[in-house]
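Beneath this line is the structure, given in structure tokens, with notes to follow.
Some chains omitted; the rest stay in position.
Letters A and B mark the chains in the order given here, with residues in each chain numbered from 1 onward.
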């Protein structure tokens, strides 16, 4: 049994989904682990992780649209406003999605379905450099 | 340390929760792994995973009711409509719930609480055959 770990940096420029399936798959394949478990972990509380359809880009537009409507800026009861109007909605959107996702590895590849892409979901408006830790264990 | 992996197929017939705790527990027990970690992973983006109460079936009815109200069909701003009125709401409901869940194994069994059942949450209206990958590592 062996394990390996890396950090994938995702550069963001405003709210939306940023796919990092390619570097993730490359790391998994390069690890030489044939069967195992990969875990992706987001080291932030104002962006999050999501596995979603990577076929039609409209899906990503609508996901962003839904979350912006469900958690709008300037909700009058918000108290945490010091870091800007997009900060508390960002924390809430992160709470509604995922901080970590476990993906089994089989025959040397992640077992993602045909249409599944792995995304960082950026909830802040300003550009950021985000860190996703990837851990793989197996053999 | 050892590991084992399988695919549980969940046959669905419309939106709602489908429990697969029994085949999951059987696979865990049959693996011979006494202590470890089980990971369930959903290979789709229009259904998802949920651990919920398995005592009163009303809980499942109300969960389905809440998500149908929170993410209704025919929201006027939706752009991804090509695959039917239930498709984009399905992606959103999947984003709001879980794609993978890790469950520790202790004394040869999943450490689920007394009332916890493991469900596939189907978000599409048409019947589907869904694949859940189960990976267990431990000894």
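Simple rule for what comes next: a residue touches a chain if its C-beta (ideal position, glycine included) is under 8 Å from a C-beta of that chain, and two chains touch if they have at least 3 such contacts.
These figures come from a predicted structure and were not determined experimentally.
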Practice item. Give the total number of copies in the whole complex, keeping in mind that only 2 of the identical chains are shown in place. Key: 3
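The criterion applied here is as follows: only the chains that are shown with their structure count from here on.
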Revision key, fill the gap. Expressed in whole Å, how far the mean CA point of chain A lies from that of chain B is 19
Review point. What residues of chain A sit close enough to touch chain B in their complex?
Key: 1, 35-37, 50-53, 56, 58-59, 61-63, 65-66, 69-70, 96-98, 101-104, 106, 111-113, 115-116, 137-139
Study note, to complete from the structure: Seen from chain B, its contact residues with chain A in the complex are 1, 3, 5, 37, 39, 41, 43-46, 70-71, 75, 77-80, 82, 88, 91-92, 94-96, 98-102, 131, 133-135, 137
